[in-house]
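Every protein chain of the complex appears in place save one, which is left out.
This part shows chain A:
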Amino acid sequence: MTRLVVKGIGVAGAFGTGVESFQSALAEGRATVGSVEVATGEGVVTVPAYRADTAALEEFVPKRALRRVDNYSKLALLGSYLALKDAGMLGADLGRLGLVIASGYGATATTYAFLDSLISGGDTCASPTHFANSVHNAAAANVAITLGIRGPSLTVSQFDMSVPSALVSARQWLAEGRVDAVLFGAVDEVSELVAYLQHRRYGPRHVAAMAPFDAGTESSIIGEGAAFLVLTRDDGGTAYCGIDSVETGNVFGGGLSLPDDALMLLGADGRKELGRRYLDTVAAGATAACYTPIYGSMPAAAAFDLAAAALALKNGQAFASPAGPGPFAPDSAGVSRICSLRLAGPSEYATVLMSKL
């Protein structure tokens, strides 16, 4: 396939805003878990959650211009601006820039605010602004309009497979020469709905930290944030790393073969139903790491994995797994190839193979 390179990174999450905050959190294994309060039939409950702050967006966009933009789109805008700034492309002609955004949940807070207004006031009293912001591609629309991106725009929503599926499209656009660069990213938000579903699924929980390698325990903590990358074809210039291949599939349709010379970056995030699959898929003793305890459990976390892998490859050294190595061997000799692995449901998988330049 056409080799891609990562030219810029823009991240916002519970660890803070920007590459430096992200890199510090990864290096220190530091996670900041907050919470969200949600009304349930049993009263108001507090659900642990990784929360992101979009205040830094005011550095790029006047506050008044954001008054019709909801939290979901603000997260995407912040990730976009940071990635373009990191790539040195802020203010550049973006006529040949494509935009691909992945989201597993979409704008759940606004969607349910819109539905609540329908229920309480009838269809004539439903907010048009809420409706416009409630569709999944609202983030891409807000990013394209605000930044003046005139290339193709795509939003991909396929729950846990959203990020790798979106990356397949981004790669294709670059391979075809349809665009010269792609602003590629993922965004998900914590809302009362997401917290309520988490509470209903797992009941009262008081885990202090995610334990993704403990397959016998449910330890997921919901997260929110945006992770964006500026991708181009490999032009021999400076970049964080290369992306050599992207593969999505189903184990029922053929075997999943993993490279034996790459650090395995696992997307395990404390969900008990997936934890066992990761341990069964990657051999004990393999060189592996998992960084989800830095940003939380959400479909968009797969893009944070890619951003973390890009930083590790640029440094030539993987970050230690914040929850410990589990049954795997930590990177000790320096890393030159990383295979990001995401599993979903009983059989789906995705791998992204990245390498040092």
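Here, a residue touches a chain if its C-beta (ideal position, glycine included) is under 8 Å from a C-beta of that chain, and two chains touch if they have at least 3 such contacts; residues count from 1.
To be clear about the criterion, contacts and distances are computed from a predicted model.
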Among "Acyl carrier protein", "succinate dehydrogenase", "Multiple sugar transport system permease protein" or "Nucleoside ABC transporter membrane protein", the UniProt name of the subunit that does not appear here:
"Acyl carrier protein"
Touch assignment to the omitted chain, from A:Ser21, A:Ser35 or A:Thr129, lands on A:Thr129
Absent chain, residues of chain A that touch it:
63-64, 67-68, 121, 124-129
